[in-house]
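Here the complex is missing a single protein chain, while all its other protein chains stay put.
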Amino acid sequence: MGISLVIDVLLALGLVGLALQVVAGPSLFRSIVLFVVFGLVMALAWARLHAPDLAMAEAAIGAGITGALLLMTYRRLVELNPEKRGETYLGSRWLAAPVGVLTGVLVGLIGWAALQLPPGDTTAGTLARDALDETGVSNPVTGVLLVFRGYDTLLEMGVLLLAFLGARAVASGRAHSPGTSEVSEPALVGALLSLVVPLTILVGIYLLRAGGHAPGGAFQAGAVLAAGGVLLSLTGRLVPTDHTPLVQRLVLVLGLLVFSGMGLFMLFAGSAMLSLPGTWAIYLVETALMISIALPLALLFAQAPGLKGRGH
Amino acid sequence: MAEQAMILLVFLPLLAACLAFVLAGTPARVIAGITMAALPALMLPITVDVIDQGEIAHSLGGHAAPLGIRLVADGSGALMLWLVAIIGSLASLHAWFSFRDQPDAEGTFWPLWLILIAGLNGMFLSCDLFNLYVAMELVTLSAVALVALAGGPVALSAAMRYLLLAMLASLAYLLGVVLIYNATGTMDFRLLAADLEATPEVIISLVLITVGLLLKTAIFPLHVWLPRAHASAPGPVSAVLSALVVKASLFVLYRIWFWSGAELDLAPAEWVLGLAGAGAIIYGSLAALVQSRLKLLVAYSTVAQLGYLMMIFPLASLLAWPAANYQIMAHALAKAALFLAAANILRGQGTDRLQELGGLDRRQPIDLFAFGIAGVSIMGLPPSGGFLAKWMFLETAWAQAAWGWLAVMVIGSLLAAAYIFRALAGMLTSRQTEFQARIRPVHRAMSLSALALALLALASGFASSPILELLGLEPPGLSVDS
Amino acid sequence: MNTALSLAVIFLIINLAAGLVRVARGPSPEDRMLAALLFGSTTVAVLLILAQLMEIPALRDVALLFGLLAAIISVAFVALPADHDRDEEDSWR
Partner (left out) sequence: MQAEIYVAASAAVFGTGVYGLILARHILRKLLALNLMGGGVFLLLITLGGGADGPPDPIPQAMVLTGIVIAVSATAFALAMLVRLYQETGRATLELEDDDQEGGGDG
């Protein structure tokens, strides 16, 4: 026990140190890279806290997709204004000390409060563990996400759709290509792509299938697929379109339609809303969710209403 | 029957949003219109059952709380849902005509709009702290996107400020919820009530939750994001933002305060909340008084009117409860009318600068009339709903000999009269302005939707008894005589 | 056995910290990205050992995911022209 505690201390120190560097570092680009590293260390912390589901999600979404989005946005801002003029970091240096003290007090209060609370004996979580057998899946996290608190998951799909709709609402009209199709690309990119992209699909499907009994599930799988899409749009294999094609519009709402459609069917068949008729239904919903997670994430990265294959 | 209707209140707009997004164009508008028109119909069986049984509930997935999430419609919740149904459908009528000439924006507008409605209904029905977090994100992101839809630097930076502060608010709220879950093992805010004790840790988490919700509600001094965002949004969006969106987070605050925290003694905090409300009333009214643009005046008036809703905390009693709910309702109806009328005026005149709006009584009489009628309710003149709300508040303060709060509310009403009359006086002067180049046609239905809301605000003063009956269910955190 | 594994993890984490210095200092984007790739490989190793140490086999799946993401990062780096990131003390803070 003693020596493995050193691991935790190192990870905790790493997290705090990285957070400080992200906030106080001198260059914005460096802060973004360090934020991605923060995500990776966080994934290790999740592993140490017996949360492999989260380690996957953090690596794929928290560090991976978010990091890619941040870097892409940084790049677009630099393109818009190569001189990076007129930007300063600290609004007013005299604020730094009082704000530091204030947040220090906040940190103390939160930490203290969290440690005071005695852990409850019977939590909703222990009930979920006990009731897991009814669900047909043996991964309790999947059970909670799809069965016990499926409503949260469904609304969350709405939030993801909103992010896409909002981004489309503020898009400036002209589609922007995140890839570098004009620049000649190194010869190895094509070869590597033909290896990595099928691999992302394979891993995605594997994670989806594994989600029932082991860590994994729709979110992790969707994020991995999205990473494949990010790759393809980065290398110009997928190019942005000005409008969202019908098929992609359907895919974007597929998860919502399938999940709530099945829920409503069960409701009007006399059962409870969002109750699922069997294990197959869980996998069906998860598959739909995976697809509807992957596409908006890839589109958000491309900052485009739609994508199409190059040459079409 | 009522349970199914309650679930459809969330899922009908959600599915309609998906369909509107997929089909786009004219079908999107038709789907949205049908959906919004169906909402009041869905409210009928719900209202009957709520009056009958006190409340209706449904455990989603068949898993009872605390394991699952349940939807609950009680009296005050039903009132809010009615407001969403009525204001939502009248604002949709306005949007039907005002967005018709912007096909690009319209394709995004209807899905966003329907998700916003679904999120609002979800917030008013939710009985689970974490589910409320998700529903709140649904409302916030769609609201921000709808503000940004107006385009242009002003709306975009207003939307950005709104989004950043709302994200901060969500995180503060979520942190509080995390601490609460750890203390009690449940997130159902009715079940919580039994487990919450006034230990310093619970107080800290309640403070975090409260600050987050106050930031989302834009209670003074956390209001900085509101006036710009509400004033620069498209007309129907401003109406729903001011009438409903800020009330939704306040409604959550009421629920946590008076249901979950029913057993706690929070007197000092109640006083602080009252002071924030008093600050909002005075500051918001004074700021509204000096605005040179109509929509900003209306937006600052929202800051002021939200202050009244804080008065329930220091005056906590069973008399203040219907007063606060009445104020939510009256303000929502009147403010939606004001924003729609102001949007019509801006559209018709090409400007909403007060000094350029002279002689409006001849050019846009219906909009001016709607503005005036709604203004009566904002000022709190009889026989409007606003009058009844303020009268109940004053009565409560009088009964408790709370002269300070009473004085603030009286001053607030006087200031409201001042800024409404200032706006009306500007628009009624016969000074004919020169340029009419930017005028765009205002469809009759757009004016009538504003007028309908204004008349409803006025009428809610007459029809008080069924509404008060709906509010009959008393939150446990309020006593008869405090 | 467990002590040995723990020590190995600690050693690898200290390696990560060393790599972090390159990420933070640069100076060239290639330095940063190589360090980030090293990061990926090292975390894969950490996860594999943790899977053994904590008896959570699923952590091997996590390691698999990390390996895939590291490959994606390398492609992304090759595909993205990164010349504008060279300046360390950019005025844009």
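As written, the chain order gives the labels A, B and C, with residue 1 at the start of each chain.
Going forward, contacts are C-beta pairs under 8 Å (C-beta built on N, C-alpha and C of every residue); 3 or more make two chains touch, one makes a residue touch a chain.
For clarity, every value in this text was computed on a predicted model and none was experimentally measured.
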| item | value |
| --- | --- |
| Selected from B:L23, B:A57, B:M160 or B:A399 as touching the chain missing from the view | B:M160 |
| Touch criterion as defined above, residue of A:I3, A:A19, A:L199 or A:L250 at the omitted chain | A:A19 |
| Option from B:R347, B:R363 or B:K390 whose C-beta touches the chain left out | B:R347 |
| For subunit B, the residues touching the chain missing from this view | 98-99, 102, 105, 130, 134, 137, 141, 144-145, 148, 150-157, 159-161, 163-164, 167-168, 171, 174-175, 178-179, 181-182, 227-228, 231-235, 237-238, 291-293, 295-296, 343, 346-347, 351-353, 440 |
| Where the unshown chain meets subunit A, residue by residue | 5, 8-9, 11-13, 15-16, 19-20, 22-24, 28, 31-32, 35, 38-39, 42, 45-46, 48-51, 53-54, 57-58, 61-62, 65-66, 69-70, 73-74, 76-77, 80-81, 86-91, 95-96, 99-100, 103-104, 106-108, 110-111, 114-115, 117, 119, 123-126, 128-129, 140-141, 143-145, 148-149, 152-153, 156, 159-160, 162-163, 166-167, 170-172, 219, 293, 297, 300-301, 303 |
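Definition applied: only the chains that are shown with their structure count from here on.
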| item | value |
| --- | --- |
| Topology of the chain contact graph, where touching chains are joined (line, ring, star, complete, other) | line |
| Subunit B and subunit C: spacing of chain centres that average the CA atoms, whole Å | 48 |
| Averaged-CA centre spacing for the pair subunit B and subunit A, given as whole angstrom | 31 |
| Rounded Å distance, subunit A centre to subunit C centre (Cα mean) | 19 |
| Residues of subunit A whose C-beta touches two or more other chains | none |
| Touching two or more other chains - residue numbers and ranges from subunit B | none |
| Contact set on subunit C toward subunit A in their complex | 2-3, 6-7, 9-10, 13-14, 16-17, 20, 23-24, 26, 32, 36, 39-40, 43, 46-47, 50, 53-54, 56-59, 61-62, 64-66, 68-69, 71-72, 74-76, 78-81, 84-85, 87-93 |
| Sites on subunit A touched by subunit B in the complex | 109-110, 112-114, 116-128, 131, 147-152, 155-156, 158-159, 161-163, 165-166, 168-170, 246, 249-250, 252-253, 256-257, 260-261, 263-264, 267-268, 271-276 |
| Subunit B residues touching subunit A - in the complex, by the definition given at the top | 4, 7, 11, 14-15, 17-18, 21-22, 24, 58-63, 66-69, 105, 108, 111-112, 115, 118-119, 122, 130-131, 134-135, 137-138, 141-142, 144-145, 148-149, 156, 175, 179, 181-187, 195, 199-201, 204-205 |
